[in-house]
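Notes to accompany the following structure.
Then we have chain A:
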Amino acid sequence: MAFNIYDFTSFTQSIDEALYEWLPPFWALIVEMTIIGLVFLIGYAIIGLFLVYAERKVCAFMQNRVGPNRVGPYGIFQTIADFIKLLMKELVYIKNSDKLLFNIAPFIVIIASFMAIAAIPFAKGLHAIDFDIGIMYVIAVTSLGVVGVLLAGWSSNNKYSLIGAMRSGAQIISYELSVGLSLLTIIVLAGTMQFSEVVELQSSGWFIFKGHIPACIAFVIFLIASTAETNRGPFDLAEAESELTAGFHTEYSGIKFAFFFLAEYMNMFIVASIAATVFLGGWMPFHIGSWEGFNYVMDFIPPLFWYFGKTAFIIWLMMWFKWTFPRLRIDQLLNLEWKYLLPINLVNILIMAFIVLMGWHF
Partner candidate 1 sequence: MLMLIMRHELLLVLITVILLLVEIFLPADRKQKIILPALILFGVVMILGFIPGPTGRLFGGMYITTPLTLLMKNILTVGVFIVFLQSVDWLKKEENREKISEYFILLLSTLIGMEYMLSSGDFLMFYLGLELATIPLAALAAFERFKEKSAEAGVKLIFTSALSSGILLYGLSMIYGTVGTLYFSDVVNGINGAPLQILAFIFFFAGMAFKISVVPFHLWTADVYEGAPINITSYLSVISKGAAVMILTILLFTVFSKVAIMWKDVVYVTAILTMTIGNLFAIRQKNLKRFLAFSSIAQAGFIFLGIIGQSQLGMTTVIYFVLVYIFSNLGAFGVVAVISNRTGKEKIDDYDGLYRTNPMLSLTMMLALFSLAGIPPVAGFFGKFFLFAAAAQQGLYILVLIAVLNTIISLYYYLLVVKAMFLNRSDRPIEYFKSDGYSRLGLAICIAGLVIIGIYSPIYEFINQFTFGIY
Partner candidate 2 sequence: MTSNQFMFLLFSAVIVIFSILTVTSRRILRAATFLLFVLVSTAGLYFLLKYNYLAAIQLTLYAGGIVVLIIFSILLTSHISEKLPTAGLLKKWPAALVALVGAALCIVVILQYNFPGSVVDTEVVNVRDIGNSLISYGEKGYALPFEVISVLLLAALIGAIVLAKKRKD
């Protein structure tokens, strides 16, 4: 079993081969699926906990505070403590709610994010599934999450929840367009939707540099739209604390609330990963054209480090947005999408297509 930190292909392949050698194909597949599922679950827990901690620290930094600092050194165990508290809390059942939908809703949200993360490449050879339609698949499954939000809001039988769900529905349906179109701009440039190929194509330069101005515009639009799609501030109308208490998940408690909470952070992580993969080269090291020495040095930094570094940078950007911009009103939100982002995006795709046609890109 050759473990190589720069290329996981042989590592994963050897596990696969070993399993099929020991077990009949059906059970080998089941075991393989279980292993991958467990890895992702653990990843979810760790990343989720870290992101919550990071959010609180970044927020504190923006607001000139200290942030969590009691539990463990620099308060790093604070979120773990919070998590244990959440697990132990009572699950409150609401009279006159639609119990079935009320219970299903958090699962739909978390399953949607789980399905999306399956397609993301973390390093060379380290992804659960490498679809030829990778980018489209991610767009498709992330759009499922909104169903959970809508169901949660309606089945709680609470007007704040309903209003929150409605806002979030309108918001996600609208901003999905911009997310899709800004990714489409890069698909035009790359000529493929497969994540592994998209990353491979960026070995000579990240797409945000290769695609000139249209790629930069697409990157900015993607950041704005995906922040909105994950229901994060300044687009967090769905749970606007000051007006709707907590929006669609007002009535949820305990682990079910934790699901929504986790899904929100994981969606942020997924969106950041996509941005990192599509625009910033994914796990591909930073290369500059023909500077061979520089490129050689960069190659020594392991892909996982590059990937998490880029993702963390974008997550930090999104947290920065949240804690500096004031929340938008619903009409401003829809105006921004339909009157500005969408037309800009459409023109941007045309420009990108023209550039690709003329071969002006690097």
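Regarding selection, all candidates are chains of the complex that A comes from, given by their letters.
Side notes on the structure shown:
We take it that a contact is a pair of C-beta atoms (placed from the backbone, for glycine too) under 8 Å apart; a residue touches a chain by one contact, two chains touch by 3 or more; residues count from 1.
Keep in mind the model is a prediction, meaning the values are calculated, not measured.
Between chain A and the candidates 1 or 2, a touch occurs in this complex only for 2. Interface of chain A with candidate 2 (complex): residues 25-26, 29-30, 96-98, 100-101, 104, 131-133, 136-137, 139-141, 143-144, 146-147, 150-151, 153-155, 157, 162, 165-166, 169-170, 172-173, 176, 191, 193.
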